[in-house]
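A single protein chain has been omitted; all remaining protein chains appear in their positions.
So, subunit A:
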Amino acid sequence: MSLAQRVLLTWIFTLVFLIMLVLKLDDKIRWNWFLVFLPVWVFDVILVIMLVVKMAGRCKSGHEPRDGPQDLRKKSWYLVAVLLKLAFCLALCARLERLADIKVTFVCIPLWVLLLGAMAELGYNIFPDRRD
């Protein structure tokens, strides 16, 4: 996928989600919160499928890229990150729909783990290993 296609995909899903969120928050629609988050579910499922297909391609016998294990580790982290985001959104919807009486602190735990991981990855890019 080219950069423009990936940007368009992200843009469309973000736009639709924002519109549905605003309509719900302003009481213009009486949809379930899980339905309002539909663009998020679809986008995350697309991401998971893309990552799993890429990882399966890497693990295929006979395919040995130069930085194989490192790349696979990176892809695994991306997969975990998407799952953490899904867990956060599911917990948030459950809380908003009052399906479960959970504290916001517990709802936010997957988000915090995700943000810490993303910050660690960014930090590694800003301050690379300087042991030598």
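Following the convention adopted for this analysis, contacts are C-beta pairs under 8 Å (C-beta built on N, C-alpha and C of every residue); 3 or more make two chains touch, one makes a residue touch a chain; residues count from 1.
In this section, contacts and distances are computed from a predicted model.
> Which protein name, taken from UniProt, belongs to the chain you can't see among "GTP-binding protein RAB5", "NEDD8-activating enzyme E1 catalytic subunit", "TP53-regulated inhibitor of apoptosis 1" or "Transmembrane protein 203"?
Of the names offered in "GTP-binding protein RAB5", "NEDD8-activating enzyme E1 catalytic subunit", "TP53-regulated inhibitor of apoptosis 1" or "Transmembrane protein 203", the absent chain's UniProt record gives "Transmembrane protein 203".
> Touching the hidden chain in the complete assembly: which of A:38, A:51, A:72 or A:87 does that?
Considering the complete complex, A:51 is the one touching the chain left out.
> List the residues of subunit A that touch the chain left out of this view.
Within subunit A, the residues touching the omitted chain are 2-4, 6-11, 14-15, 18, 21-22, 25-26, 47, 50-51, 78, 81-82, 103-105, 107-108, 111-112, 115-116, 118-119, 122-123, 125-126.
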